[in-house]
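Only a single protein chain was left out; the remaining protein chains are all shown in position.
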């Protein structure tokens, strides 16, 4: 559990890592693909694709339901993935990790099973101005049912959380705080340890949305000290339809069941049903078994690279790209927090984000344009949309050069 | 939409179909595998495995979020799968089909979003004695929150729903009825059209659990006439973590959002969020994109076989197996409804179900033992567990011969 | 870099120098078109006399595709009636949906036919059409996102 998983390894070779990703050899509109949309979803290394494939060809069966050999194999693989994930994020034990279909479900589970039963009229939930809709809308939905309200901690123009204001807003009627570890639009890395400390002092549970952190840096949920940590598999080299909710054991134990069905029960009677212990209490029905087998392989792959190496490599790419973009006239970077992650949102004077993205796509370059599921953040900056280039360790400085050159052409075309 | 998808085709060749399933060539404990656990999860044809693989290697991107080419391809593939599924089950349009992670989530969605807001103390929900936990526990959970209760329609010793009693129980305080199309333990095929007719006459929404029907027979939700139809992808040759909820458009439109997050919104503001139309309103977050691409391929595969052929072939296997099992001394089949599906639960005098299953597994034969997520049905028959052999079109009579011979050996060993 | 994909020269030209930008003096019929998800927002005003559009103006914050379409649509709309325009709207949707290669009556708007290959951007080009037809029907708002 305490193995040094996140050591830098002298053997990390970015081009070798890149070669692990079959999709990156593709072309688009006749040009070699430059994939700068990893914050949306990451590409998958061959080992992950093959793990899913192999599961279906050799071990496919339902989990925890039958005594036959295939079912044992499937259960071992599925629970093995849980254990690998738990270790990867620094959980105290696999029993603290509920496997979900992604971050969105993880947060909804907390909203409906942990928060809603405690929520009274007049209570509040605190989030920040930079949250993804997944860390806003579930709280809005349960607040609306309970007469509670959502409060918003402000950010600076640079895109940094104003920590003192966040702390001031941690007033006694706050029942839960939700903050993203890393902003999917700004790249801002929030000081989640400090925030968790402030929350814990006040007895307020803190949920950290780790969607953009787990794929890009060493994460240790226990040393963060939060109560809930949500993340999604498809952004961390894993299959779609996978993710997890880590929670302190006490929290999980006090949460009533939410989804009903097979696997989460101890005994079903029409006169009254008793439920399994966590994490199974929260995993009703047949899970995405093959997906989690793939996610287990993704974790092993990332551990092999070393998350410190991943972080270091992506910092290099970020610095290189930030520099290069400064040469593009009329370009403004949205989100300039110090120590940010490898995500660059930008605006170009006189060019609409969607036009930029479509024209870049015609050059083979995939960036995302739009609101990035963060309407309130767009409202804060007073823009309908931004373009976003987001990097992963498998990207290269050559790709950044192609991107910046294309952006300059495209900008001139639209001007 | 009205193409004759379910015609029998003279070219259906069971052994050729079997060869489409890579896992079926495996051995277990040194013996060639006999997989008789398809009611638990089906095996996957190579075309499905390859569709998932190909998606990750060539088209992987998030859906409906970016304008770049990969994202367009992913969105087209994902929405194409929705359309194929909708057509396969006879939906009026793809917009009536909410994609979920499986039957369990589909039923929970109805419980929390459709039923709970309408439920008052004194109201009831009607289910049958033969339901899977997925069609019991969600109703219990929302009933418990609302002071409503669950009523149970009885079955006969043969395992048939007593239709007159079901109809009598459709009293005015019933807010919803839930019935399985095909029992996963007994193989009983319920007269869902008739039940839907009786429910509709009384204005009671009917949810049909189609988990065991869609994979094994032509299904046309509109001609059934129910309000909700839930099904799961992993039992119909598709990937894990996929499934769907079909619902009448009026029902979906009147349902408030349940899971919050990206994709299901129109506009998020801290002052108040507006939501997308169905089905997207109910699909928060990044879906299991690759899984649904695989499920689309599964539908195409099943359409290629012809569901009428599948049904006919499985009826042959059922008749053959039922006959053969009658030769095993002390064996009793649980569930003898007429016209049943290819599922045989059985008990052997003096032998515990789990011992039978483990010993059969040592002979390479995978059957399920246990309560099959149907505790109340086990209580009805007064047994803790049964053994269950469930067949799919890819099974053979040779396999049945091996199974029956092994069962006879095993029975004698335990006697 | 020159004209590429749906960004043909005429499209770029109308994006850079939109025609009939602004507002009409009353009386006029107006509607707002809003694609909240992508952030396009425009206002179209028309004057209708004897069932024909006799004046057209628009303004908004839009992408190049929507702006150019709104600009080109002015030419098309003038002198035409509501039914005629409804028909052309359907024709335009078919064109950019890839259902047909060219529709003579759409004139310069045929330049947008490349959108057949960019489904995510079709709603941008449809927004001005939807907004115009809302204005003609006396409705105040239109969207081409998430067709109900």
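Should a chain be cited, it is by its letter among A, B and C, assigned in written order, with residues numbered from 1 in that chain.
Throughout what follows, a contact is a pair of C-beta atoms (placed from the backbone, for glycine too) under 8 Å apart; a residue touches a chain by one contact, two chains touch by 3 or more.
Because the structure is a prediction, the values reported are computed rather than measured.
Partners of the chain left out, restricted to shown chains and counted across the full complex, are A, B.
Of the candidate positions A:11, A:25, A:58 or A:76, contact with the unshown chain belongs to A:76.
Looking at B:189, B:289 or B:359, the residue that reaches the missing chain in the full complex is B:359.
One chain of the complex is left out; on chain A, the residues touching it are 66-67, 71-72, 75-76, 266-267, 276-277, 280. Think of the hidden chain as still there; on chain B it touches residues 351-355, 358-359, 362, 370-371, 378, 383-385, 409-410, 412-415.
In the analysis below, only the chains that are shown with their structure count from here on.
Chain A has the C-alpha centroid lying closest to the overall centroid of all protein C-alpha atoms shown. Once the centre of each chain is set as its mean CA position, chain A and chain B turn out to be 31 Å apart. Each of the following residues of chain B touches two or more other chains: 66-67, 71, 267. With touch defined as above, residues shared between interfaces to two or more other chains in chain C number as follows: 37, 118, 121.
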